[in-house]
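Working notes, structure below.
As you look at this complex, bear in mind that one protein chain is not there, while each of the others sits in place.
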Amino acid sequence: MAGIVGYGAYVPRYRIKVEEIARIWHESAGHTKSGLGITEKSVPATDEDTGTIASEAARRAVIHAGIEASEIGAIYVGSESHPYAVKPTAATVTQAIGAGPNLTAADLEFACKAGTAGLQMVMGLVGSGMINYGMAIGSDTSQGRPGDALEYTASAGGAAFIVGKKDVIAEIIATASYTTDTPDFWRREGASFPSHGGRFTGEHAYFKHIIGATKLIFEKTGTKPGDFDFVVFHQPNGKFPTNVAAMLGFKPEQLKQGLLTPVIGNTYSGASPLGLAAVLDVAKPGNKIMVTSFGSGAGSDSFVIEVKDAIESKRQRAIKVWDMINDKTYIDYAMYLKNNRSIKMR
Amino acid sequence: MRDVAIVGVGLTKFGERYEVGLRGLMAEAGLAALQDAKISSKEIEAAYASIMASGRLTGQEHVAALLADQMGAKNIAATRIENACASGGSALMQGYLACASGMVDIVAVGGVEKMTDVTGSEATTALGGAGDQEWELAQGITFPGLYALMARRHMHEYGTTEEQMASVAVKNHENGYKNKYAQFHKLVTVDEVMKSKMIADPLKVFDCSPISDGAAVVILAPLEKAKKYTDTPIKIVASAQASDTLGLSDRDSLTGIKAASIAAKNAFAQAKLEPKDIDIAEVHDCFTIAEVMAMEDLGFYKKGEAAKAIADGETRLNSKLSVNTSGGLKACGHPVGATGVKQAVEVTWQLRGEAGDRQVKDAEIGLTHNVGGSGATAVVHIMRRTN
Partner (left out) sequence: MENAPAGSWRKQDATYNMTGSKCEKCGTMYFPPRIICRNCGRDGKIKEHKFSGEGSVYSYTVIRVPPHDFRNVAPYTVAVIKTNEGPMVEGHIVDNGKKVEIGAKVRIVLRRMTVDGEEGLIHYHYKFELV
């Protein structure tokens, strides 16, 4: 079966602390930190966007996989912040890694789960024998409306996975999805910031879909929480994944390595992929990993993954997620606005 | 080829000439040159106009015909020469060649730039086109940025200091203080230069030539007919030009301008002179580091030794070699297309003994050094008093 043959991750180096955002709106940083389970978030540089983050992650994935970019037959980039409304980020990535022109590519959008949707698509293409290698990327430079709770969490980052059948570092044993039409979070065409349903985003959206997909894959694979060494859930804040893990019967130590939101914020389409990349950074052959993403609107994709021997020989080529997380520069709210290109120049 | 002399010169005041436009500047310098040569517009047979970026800075292209018309020279052959900041030197060379060939007798060479009709940011972008647009300007590498890259490397290789570079500005402001045509009449100290606003590290605003409006015109005639117009013809004894790669990073060295050293070598050979024979030099100090490199490229100093010599005062007015008596680009101003022609105007005044407070004693031989872009073009002329 198809598996991951290489991956690459990218987290911008700038961070803004909850205290700094709270200072602007005269809110209590303490309440926000305990309420959202987050202390700081990543911020892209002025010259970074979803395309550059996706390209950097993709370049790292090609190096990690040890393949030629020209062997890649499909590239899908999932994001809710594609730089263009019309003009594919996937084509930018294709050019940036020196792949193509003999490949298929497209941009995907499914709120925070477009990256894992892409992963399923390339699994299908590789599994069916249509292509030898496919790349799925989740990348975002997400925006929260100033003053909104989302401003504390909406951040930037991404990860790319190359799926193939040769030199697999982690086999994808199974995948399952759970999708309904649920209006928990949306952004209309032309709107700068998303809107959301406040507390409605919890039980009927995040929890229902994550639990739905995860239970489906338990059934499908005959597994239970205790069978897994690591678990990664979509992480819009620090609390939801912690709670859903407990509700499903996972232990905090299974969640810890892939839980990044408390220190980098919600990287949206990058969130579950970055969590998985962080787990693969340390996973040993034989380890089992459960991943369940969530995208508003709403749906979840679950994956059961088993780590293979080839991971050891490729490990030194990986730029580790937690190393990137710890290599950071703090900025204040004014620099945050400059980096976000929010300072009006005309 | 016959000998050619400068028989008339005219200059506008350089600076922020808000009250006058492109054609007004041309006419002002043109009229001064006609009066200086006591020549009729009708006698002019050809004109060469140097301007770098009139299209971007004023919207006007096709400026040579405009120059001819503004000077009252009807229906003559008029040609624009553009070689970035070396346009003036190149136009002078073309005028020299036209006259020397015997094809025409009286040639007007006019340089002009009107830079204050656009914002400073737009002017910065326009000037950036003197470098490699696709690989430098497109990356936001400005003109000061290119010279800063050279300065940083010069400091690294030769121990040149920011204070030594500042001394170029101090000297040129001293000279400009005595020149009524200069943009700045203000003395500066090394300390003031050092404390001025950083533009592109290590270059500060006082290391940079300003954005200026201005025009300069010289009138050339065959030497054998020159006495008809002037008692003191200034003979052009050498005219040499060389080029190099447009982009800085393709050059053999960042610490000198190879095109300038080649042009200088050829000019000295043409004139059968050596650097020690030169009494005054107008060199292209668009940035202070540029004057340091010029002194080395022209052979006045060995590589790495000019900065200290300048700081020690060896190139001040009436010292070992008087450099940039006009105030240079730094203090007199740098209306880009006018600069190379203005250098010839200043040398003419000096060799005639008409430079007033800033007159160099017994000046007989002068040199002009005009550089385009970050060194992709360089033009050197040597001129000699003949009376």
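By letter and in written order, the chains are A and B; residue numbering begins at 1 in each of them.
FYI, a contact is a pair of C-beta atoms (placed from the backbone, for glycine too) under 8 Å apart; a residue touches a chain by one contact, two chains touch by 3 or more.
A quick note: this is a predicted structure, and the numbers were derived from the prediction, not measured.
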Report task. Sort through B:E16, B:E224 or B:D250 and give me the one touching the missing partner chain. Result -> B:D250
Requested in this report: Have a look at B:G145, B:G256 or B:P335 and name the one touching the chain we're not showing.
Outcome: B:G145
Report summary line: Even though one chain is not shown, subunit B touches it at residues 120-122, 124-125, 128, 134-142, 144-145, 148-153, 156, 197-203, 247-250, 254
Report task. Write the list of subunit A residues that the hidden chain touches. Result -> 13, 45-49, 51-52, 55-56, 59, 83-84, 92, 95-96, 98, 327-329, 338, 341, 343, 345
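Basically, only the chains that are shown with their structure count from here on.
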Requested in this report: Please report how many Å separate the Cα centroid of subunit A from that of subunit B, as a whole number.
Outcome: 59
